[in-house]
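As structure tokens, the structure follows; a few thoughts come after it.
The other protein chains are all here in position, but one chain of the complex has been omitted.
Chains here go by letter, A, B and C, matching the order in which they are written, and residues are numbered from 1 within each.
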Amino acid sequence: MKINGVEIEDTFAEAFPIKVGRVLITAVTERWALSSAREATGFGTSVIGCPAEAGIECMVSGDETPDGRPGAYILVCNMSFKALEPSLLFRIGQCVLTAPTTAVFNGLPEAEQQFDSGKKLSFFGDGYQKQAELYGRNMWKIPIISGDFLMEQNIGAVNGVAGGNFYIMGQNQMAALTAAETAVDAIAKQKGTITPFPGGIVASGSKVGSKYKFLKASTNAAFCSSLREDGVCTMVEDVSAIYEIVINGISQEAVAKSMKVGIMAACQVPGVLRISAANFGGKLGPYQFKLQEILK
Amino acid sequence: MKINGVEIEDTFAEAFPIKVGRVLITAVTERWALSSAREATGFGTSVIGCPAEAGIECMVSGDETPDGRPGAYILVCNMSFKALEPSLLFRIGQCVLTAPTTAVFNGLPEAEQQFDSGKKLSFFGDGYQKQAELYGRNMWKIPIISGDFLMEQNIGAVNGVAGGNFYIMGQNQMAALTAAETAVDAIAKQKGTITPFPGGIVASGSKVGSKYKFLKASTNAAFCSSLREDGVCTMVEDVSAIYEIVINGISQEAVAKSMKVGIMAACQVPGVLRISAANFGGKLGPYQFKLQEILK
Amino acid sequence: MKINGVEIEDTFAEAFPIKVGRVLITAVTERWALSSAREATGFGTSVIGCPAEAGIECMVSGDETPDGRPGAYILVCNMSFKALEPSLLFRIGQCVLTAPTTAVFNGLPEAEQQFDSGKKLSFFGDGYQKQAELYGRNMWKIPIISGDFLMEQNIGAVNGVAGGNFYIMGQNQMAALTAAETAVDAIAKQKGTITPFPGGIVASGSKVGSKYKFLKASTNAAFCSSLREDGVCTMVEDVSAIYEIVINGISQEAVAKSMKVGIMAACQVPGVLRISAANFGGKLGPYQFKLQEILK
Partner (left out) sequence: MKINGVEIEDTFAEAFPIKVGRVLITAVTERWALSSAREATGFGTSVIGCPAEAGIECMVSGDETPDGRPGAYILVCNMSFKALEPSLLFRIGQCVLTAPTTAVFNGLPEAEQQFDSGKKLSFFGDGYQKQAELYGRNMWKIPIISGDFLMEQNIGAVNGVAGGNFYIMGQNQMAALTAAETAVDAIAKQKGTITPFPGGIVASGSKVGSKYKFLKASTNAAFCSSLREDGVCTMVEDVSAIYEIVINGISQEAVAKSMKVGIMAACQVPGVLRISAANFGGKLGPYQFKLQEILK
């Protein structure tokens, strides 16, 4: 299968279950919503070494938010609901409550699992916090030095998917990187998914396990062109650099859609030669996203 | 004391000791250096609820970096060297090693305290990592799917200062916020300091302690204009909103300099009425930065 | 009439007819589409002193463009079709043909008025240009040093509207400015309109005419708070600063819609007191946009 001359390999992305909380941050301008969302989702690339996986799902205009202000949806992901609750609490408390002009709304009000993060954070008001029905939501009003901070009582979470992915293989590093950038931009407009790595991109795609017992993941040596002379790299000759896009989402459908949109975008960039994906014989997880099926 | 018509209150900022690691991230362009630096310093506003305090110190051109590429200095702070080491390791490993085109250099090669973070991360190479003298530095070369990742063997750290601060008091929220933005921009050009909160700004300045025993910090109610009718707010009448700038740095001198530069910038913004600072009778820490002395 | 506590004055915006050409610029990434679009629409605030009025209408994803790449729609406006043709030709030739990775498509293929700008620019190919049916469009392929530049044969234009406007009146400058920023952001997502002034905002709203015969427009003194003591300023007491949003569009409907969206956004910003609009007894033009009707 080829798209715009780019070979789509007959393979699949392997992914695993994760719990996903969804938060809507609004602010006086898009810039300030983005500023808070960035801080709240930072240090959140992989649960291997970060306290959570997190990213900005998409930006929304005031006509899509309860308070009529521009906003950012963020997703925060962890391996269990028990681990997710403090991730939400601390990321919102330390990075959104503290950010200029923000308010917080439940991004998944229909979800079965709800955390009372708003109630818990309201204690920061030191007794001056008040509950109020606002915008049809159950809100807390917490006096802060810049005004009042508003936060909804609950934040919802669902069973989601982590590790959806594809590999962009390029003639050289800059071709693959520019394709990765435009793929991330395209995915950023989709609902329900994030690309949690820096700038949405993984430079150092890994395999499950390592020759070192203390490491859960290590470099995917078979795809490292600098190991070609060692015979370790088994990639086709003309590819010299790969970037990986990793996608988490609130459902398999959302992840599949973002994979499609991202791959289509990447295939428009000159110097991109192939699209592949990472899988590990089930060692990573039960979900399989077959590239050629997704792209039909 | 007045600057440009803005009253500088006769008070001081109270701050506390912290351990500070300094990392230079370089990349193929400024944008990619910034992208990695943002991810690596996210979820890093306050050790009260974040695993570390972190921020971007400043951006540098290729003529100031070992590999001739543009870069970003970041500071990562924690309460002990023991706590700082994993903070550096995980933030670099998860957010810089994984980021497109980055390399990592020791930002404090002269410091007494050195962590062998580069050596530890090199195991990601799964046996294919190699040590090399490059740019006059002791580097590790780790094969990754996008090329090779280069990282210096050691990252240095020093005894620094956290919690340097000032309050920007405005006629209204947008005046105080714009002043906070321009203050943060000015501080961003200084060496040796960070403003770790979202966009560099604290919307919810806190006091030490709370009426709730389980809370270490709570809203600084005496400065909340929405509590004026309750008699809790003791602020002068004309001030209706405050933003706080919190500054961490590698030395008292660096923090004092950034406080000065930030206050001078804030005082240029129309609608700013007063500059003050937060202190807690020594409950926060031993350092005192007197505003009027700093500004002399 | 009040929106979110902000008084909407019972007045109208006066606007005038203008000719509007619409161009779709695509590029390898959003960033590069934006970079070209900015250059092409610069020095384009008002026909009083600029060679055209121009702005970025909106950004679009690859799924909305003929070549599947991200893009920017721009509008270029002039007082006659005769004046508009060279404006399009030179702005595209000097600022899009010259920009990295761009292609140009007709933004109004259904319009009656069509200019053969693509054919004219193709001569830059010095005899090596070629015509080709691509993406279902009649395209020119011009060899350039970075690859091939693709441009559609025709660019369409319509009878549009210039000078749609509203005034954001604030307690102080920063409140009005932040409201102007968020209004511009909201309008930027609408189709068919631009806000041609710097950052989409007019700091120096003018009246038609002047005491100096050589000036077509001069400061709207009745709205200058610094002339209050002179008795010239007739504004209500509590307003101390105003920013104006000027909107051009391909139709009256598009302008009215963007005025509505912008006003709604501005009214969410604390410190905004009133919304008004500029009109000149018909001296500017025949179109009237009544604020309270638009907002119904």
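One rule holds for everything that comes next: contacts are C-beta pairs under 8 Å (C-beta built on N, C-alpha and C of every residue); 3 or more make two chains touch, one makes a residue touch a chain.
Computed from a predicted model, the values in this text were never measured in an experiment.
By the touch rule given at the top, the unshown chain touches A, B, C in the complete complex. Annotation: of C:73, C:115, C:140 or C:243, C:243 touches the absent chain (contact as defined above). Per the touch definition above, the residue from C:11, C:36 or C:279 contacting the chain not shown is C:36. Taking the complete complex into account, C:202 is the one of C:108, C:139, C:161 or C:202 that touches the chain left out.
What chain B contributes to its contact with the hidden chain is residues 4, 28-31, 61-63, 67-70, 147, 178, 181-182, 185-186, 189, 261, 264-265, 268-270. Within chain C, the residues in touch with the undisplayed chain are 28, 32, 35-36, 38-46, 48-51, 54, 89-91, 93-102, 123-128, 142-149, 167, 173-174, 176-177, 180, 197-199, 201-206, 210-212, 214-215, 217-221, 223-227, 230, 232, 241-244. The omitted chain makes contact with chain A at the following residues, 170-175, 177-178, 269-271.
Just so we're on the same page, only the chains that are shown with their structure count from here on.
Put simply, the chain closest to the centre of the protein, by Cα centroids, is A. The distance from the centre of chain A to the centre of chain C, with each centre set as the mean of the Cα atoms, comes to 34 Å.
Centre to centre, using the average C-alpha position, chain B and chain C are separated by 39 Å. Those residues of chain C in touch with two or more other chains are numbered 178, 269-270.
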